[in-house]
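A single protein chain has been omitted from the complex, and every remaining protein chain is retained in its original position.
Chains here go by letter, A, B and C, matching the order in which they are written, and residues are numbered from 1 within each.
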Amino acid sequence: MNPSPQSLAEEKVFKDPVHKYIYVQDETIWNLINTREFQRLRRIRQLGTSYLTFHGAEHSRFSHSLGVYEITRKIISQFERGGYTDWPKEERLVTLCAALLHDVGHGPFSHSIEQVFETNHEEWTCRILRENTEINQVLSECDPSLPERVAAVICKTYHQPIVVSLISSQMDADRMDYLLRDAYFTGVNYGTFDLERILRVLRPYQGRIVVKESGMHAVEDYLMSRYQMYWQVYFHPVTRSSEIILRQIFRRATELYGGGYTFSWMIEPLRHLLEDTLDVENYLLLDEALMQTAFTQWLKEEDALLADLCARFLNRKLYKYITMDKADEKLWQEIRTYFQAIGLHPDYHLEIDFPYDMPYDVYRLGQDIMDKDERPPILLLGQDERLSEISRKSDIIRSITGIHQGKYHLYYPEEPLIESAHRLPPHIRELFGLLQ
Amino acid sequence: MNPSPQSLAEEKVFKDPVHKYIYVQDETIWNLINTREFQRLRRIRQLGTSYLTFHGAEHSRFSHSLGVYEITRKIISQFERGGYTDWPKEERLVTLCAALLHDVGHGPFSHSIEQVFETNHEEWTCRILRENTEINQVLSECDPSLPERVAAVICKTYHQPIVVSLISSQMDADRMDYLLRDAYFTGVNYGTFDLERILRVLRPYQGRIVVKESGMHAVEDYLMSRYQMYWQVYFHPVTRSSEIILRQIFRRATELYGGGYTFSWMIEPLRHLLEDTLDVENYLLLDEALMQTAFTQWLKEEDALLADLCARFLNRKLYKYITMDKADEKLWQEIRTYFQAIGLHPDYHLEIDFPYDMPYDVYRLGQDIMDKDERPPILLLGQDERLSEISRKSDIIRSITGIHQGKYHLYYPEEPLIESAHRLPPHIRELFGLLQ
Amino acid sequence: MNPSPQSLAEEKVFKDPVHKYIYVQDETIWNLINTREFQRLRRIRQLGTSYLTFHGAEHSRFSHSLGVYEITRKIISQFERGGYTDWPKEERLVTLCAALLHDVGHGPFSHSIEQVFETNHEEWTCRILRENTEINQVLSECDPSLPERVAAVICKTYHQPIVVSLISSQMDADRMDYLLRDAYFTGVNYGTFDLERILRVLRPYQGRIVVKESGMHAVEDYLMSRYQMYWQVYFHPVTRSSEIILRQIFRRATELYGGGYTFSWMIEPLRHLLEDTLDVENYLLLDEALMQTAFTQWLKEEDALLADLCARFLNRKLYKYITMDKADEKLWQEIRTYFQAIGLHPDYHLEIDFPYDMPYDVYRLGQDIMDKDERPPILLLGQDERLSEISRKSDIIRSITGIHQGKYHLYYPEEPLIESAHRLPPHIRELFGLLQ
Partner (left out) sequence: MNPSPQSLAEEKVFKDPVHKYIYVQDETIWNLINTREFQRLRRIRQLGTSYLTFHGAEHSRFSHSLGVYEITRKIISQFERGGYTDWPKEERLVTLCAALLHDVGHGPFSHSIEQVFETNHEEWTCRILRENTEINQVLSECDPSLPERVAAVICKTYHQPIVVSLISSQMDADRMDYLLRDAYFTGVNYGTFDLERILRVLRPYQGRIVVKESGMHAVEDYLMSRYQMYWQVYFHPVTRSSEIILRQIFRRATELYGGGYTFSWMIEPLRHLLEDTLDVENYLLLDEALMQTAFTQWLKEEDALLADLCARFLNRKLYKYITMDKADEKLWQEIRTYFQAIGLHPDYHLEIDFPYDMPYDVYRLGQDIMDKDERPPILLLGQDERLSEISRKSDIIRSITGIHQGKYHLYYPEEPLIESAHRLPPHIRELFGLLQ
């Protein structure tokens, strides 16, 4: 059955720096925004620790989620105005809800936490949709089948693939918003592309979203922006350093907890995280405010390693790094041995980072840098109604498809190394720039 | 004695959305930025609760402080290039330090906290400069007299008034940065003015900063921006509502604490705040992360009023408001009585707000809307070297000088009023829009 | 009878720096843009001689006309989406045509030409609509009554005043476009205001366009922009100087022509202008290219005054000016006498300019700075459906209503004055800054 959304008597408007205004016309959308689970996204930064590199990047997942909703709303509205029969009109509300809620399961510093605790924000999103939450209540009141349908869109199992592709594909509303938004708040201008033009050349076509061939250059520009943002912002080595510190904090805390260590300060939701006993209620209490408070309290923790890591994160005394073109396990092992000899902790004080540990590129058929999962490629719709994969038509996209870039970075704390430099052999000192 | 700053071997650069780049050339400035007290400003929002009205307004005092520093650096650099003898060159470093550090004593949600606890961020700034902190250490290492000199600039007692006026006057670096920055992050375009032109027409002149008369229109534009930002952003009634909730949380917690109530959750720095026993060490641990964590924990507090207030703040269920042109103490008393009769708490559930409880205007000789303290007026420097106060020359500034605006807002929780509407007399119901 | 416009099979799009894109959906609009009379607007600058002050201001009336059309299209489209019954839907096409064509009768450097030759661009617009032109043909083909109806809108005699007020009122599409466009191309940022918000708060109401009261601050901002643009751009003294030169060229040419002087170079449409025998055909050949070509040819004209004026205009050797607070006819007469004595031409080499020779202000009930004709005031629509004139509600608009500003400028050629300075009495020399 199809939900019959109720229009608001008067359109609601949010002022937004990226889209100027965000328009809400449906009561269900308005109510979803006002749930406590959605408001919680205000306390989770969109770019995790990037604010330590780009001080403007303090924007929240709340604003990004509104942005994804707004782009989706505009696309659908264009489809409706154009009267395209390939767009299933009855899917409007479910699509808007999925756009708004697709990130609602994100925890604080998601990427780091997910790596250490092997959680998955998409699963949490679906639990929040399905379990006893205000979001579930708002959706169910509108239509009892709505929670499941929205979850299906987010898990990419929905029976209408065109709806899924609006939220998750090589050129979906999610990416379009985050590129523009992250560019705006960091202040770099690499992420800007002509959103209005791209929206104008999108077409629903046989169960997918395609691009009119005349819009090819706009798509090229979008992919170039993406390329630049990955290298200039998302993979910035200072941000990687802060993520390493963060993961080490979580790793150390888990290690200590598992070993029966008594924390001088603990808080319920965090205990559940360390114990792996989180339920939705406690998961929702985990936000970046709570994490930072814990780190502040742990500054005085007895375990010197944990206290030091927290101080590094809070006061931005991050690890330094050196760069190597190739892997050299033997050398790394040698470094670890020397580090241990001068009193450093080999499992923490040397971290080898290769940001992209699998073949990747800025645009690949069915593969994506960040998410590593399969996403439908970008298809051009010719005037003859034939579809072509974009890299067949665009020389520049073909050129960059398959570029492999990336180097090894060795992260380490600088101060102890300087202090004990005289105890290291010359080739190690040279490597770390410690020769006079 | 004059501090002899050391130049950095290589200029450091911060990417900034407002000024594009922020340039650091002095080692002392670089070291100050890296102190834990300055890094803490990342955890304090520039606009307090405004992010609940404008979701983009999540920027921190850290970024604003860098911005004030950058504008000051540009002004000084222009003065040096121009070779103006009225600018005391030896004051460069102390001015830059004061610009960078002028807000370092701000606590979380400063305006609300200062009202409830009668603290003062300027005092805290001076304590941080003088007591045992990393900032004091960096300044002292540069020159033992530097901490006191920077404190004197911030307290406006410095022997060189021109230095004070760069940091604090009707058109200082502080205001210029915050208008531009707040406009950028909220997304409104009222706050933009031509910074480059204003910087170009500033002149040091007989112990003060004045404006070349040819720049009068640029100053008009700056004052108009200010006017718009006050009414559209800073005095926005939704933001006022969230500040009221915040103050009520602090008020209730203090009341409970004073009455011997046992909190189910407490944390050290907060206890000191409630006890009025804060020292610098604990003050620095108070940040917005800690406050939000406390509110989250207090959601389950036994005191229903406190728990409700915290839930309102975290989930953005703010008080509604009605507007009245004039004060009417008798009516307000009557409302309070009815509110009490239907089970509302008269000291909390009705708050009368008049945002500007003293004569104010957007630009007044020696008086300022926000700070209410005396600030030197804006003087124009004619080609004949004569000074004129700007409102004598500018019709538009004269026109707006002295505009009194502002209405009374009555804030209250909507839900209980709707529930008990039938128990209220018709004229009260009408006032609150509760008649069908 | 109502014209039944034909929709284009595919929407046409123009890239526009101000509105990003301009969308054409009606075949009639598309055909009008492609007429030779409309294309001619590419050869007429929007801001006349302002490019001599602001070198970026080279934009044409063609781009402005498209912009007015686009804003009107957006307003109507919002009215249609909102389903307001006060908007007469059947007037859509006539309104769009009037928006597009309202400036089609402008000649080169209109303001100057109209003053010297007492022509009127609105009359020419109506003749172009009615006589044998491609525009008349396109309109007539759509509907035989359309030319007359469009003319009626432009002449403000149309039976539906709401249509007229979209094109011509205190806050019409014309002004909204030119403020934004002139700000963009000059590069000043005074003219920017929140167009999107203003469009959102406009409402058709009882035969006029009104503004929802909640949009009052956006209107304030728009009026402030207007104020700034008048003083910073439109009344810029250097632009005034170039307009004076231009008028003097036309005045001298007419004088010579009337006196039987034989021009060494003449061109047909210009002869008709001097003879006052222009018909539509020749009027349409008058463009800025032709004018500049004439001035270039007249550089070698025997009449030294005309040749000098043309050289001044083409090579930007404009008249200098001095400023006087009050009128002083006696002094001016004295100056003229001295000027004549040193060989200057008293009717040309001293021009007294008071830019606003009648009471004016930035916003007045029923009166307008630039056009001096009556325009309907801005009305706010309260939640109680009552209308209020905006200056009753807005302190700032009330403050600036009635501001009289403006000084006398005396324009003169600098070089001959310097050369003959020794022949002038000291008080005149002092006045013109010629004392050492």
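The rule is simple: a residue touches a chain if its C-beta (ideal position, glycine included) is under 8 Å from a C-beta of that chain, and two chains touch if they have at least 3 such contacts.
Small disclaimer: the values here were computed from a predicted structure and weren't measured.
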Hidden-chain contact residue, picked from the options C:R43, C:K212, C:K320 or C:R429: C:R43
Contact with the hidden chain (one of A:N120, A:T157 or A:N189): A:N189
Of C:N120, C:T157, C:T296 or C:Q333, the one touching the omitted chain in the full complex: C:T296
Which residue of C:G187, C:G343 or C:G433 touches the chain not shown here: C:G187
Touching residues on subunit B - with respect to the absent chain: 13, 20-21, 196-197, 200
Hidden partner chain, residues of subunit A it touches: 188-190, 192-194, 217, 220-221, 224, 227-228, 231-232, 395-396, 399-400, 403-405
Missing-chain contacts mapped onto subunit C: 14-18, 20, 34-36, 39-40, 42-43, 51-52, 54-56, 58-60, 62-63, 66, 184-188, 267, 285, 287-293, 296-297, 311, 314-317
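Keep this in mind: only the chains that are shown with their structure count from here on.
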Shared interface numbering between subunit B and subunit A [over half = same, under half = different]: same
CA centroid of subunit A to CA centroid of subunit C, Å: 51
Subunit A-subunit B separation of Cα centroids, rounded to whole Å: 32
Residue list for subunit A, restricted to those that touch at least two other chains: 20
